[in-house]
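With one protein chain withheld, the remaining protein chains of the complex are depicted in position.
For subunit A:
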Amino acid sequence: MKRLSRLLSPLLIAALVLGSLPAVAASPQTDLVGTAEVLEASTIQQDRERIREVLAREDVQRQLKLQGVDADEVKSRVAALSDAEVSEMADRLDQMPAGASVVGALFAVFVILLVTDILGLTDVYPFTR
């Protein structure tokens, strides 16, 4: 990842700088200030943010593939995430709770959970309700 970043960062900086030039040159044709732009505060930071975002999106795509998501689904799944969600997933996908509900694996602590179920602290075994 680090080597990849080192390779990609200069390219991305160049791409973003070049990409923003025509917009400045053609200014009078109503190129308005975007909503997301204002929501994200200052501009210099934005460029740095955008580079981080692009890298984070690649990172999450890679992680989703590792998790067994179909290759042709990966792109659209990452595209539907907001920037904040992408960086959250890039940083800590492995620690994220994944809603699933598998009770079988918990047999080892059956007795403790049975007691806490009866106390109304947990909701693992439906028959205690």
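Methods note: contacts are C-beta pairs under 8 Å (C-beta built on N, C-alpha and C of every residue); 3 or more make two chains touch, one makes a residue touch a chain; residues count from 1.
The criterion applied here is as follows: contacts and distances are computed from a predicted model.
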>> When one chain of this assembly is omitted, its UniProt record names it as which of these: "Polyamine-transporting ATPase", "Peptidase C39-like domain-containing protein", "Peptide ABC transporter ATP-binding protein" or "Rod shape-determining protein MreD"?
In response: "Peptidase C39-like domain-containing protein"
>> Touching the absent chain: which residues on subunit A qualify?
In response: 27-39, 42-43, 64, 66-70, 73, 76-77, 79-82, 85-86, 88-89, 93, 96-103, 106, 109, 112-113, 115-116, 119-124, 126, 129
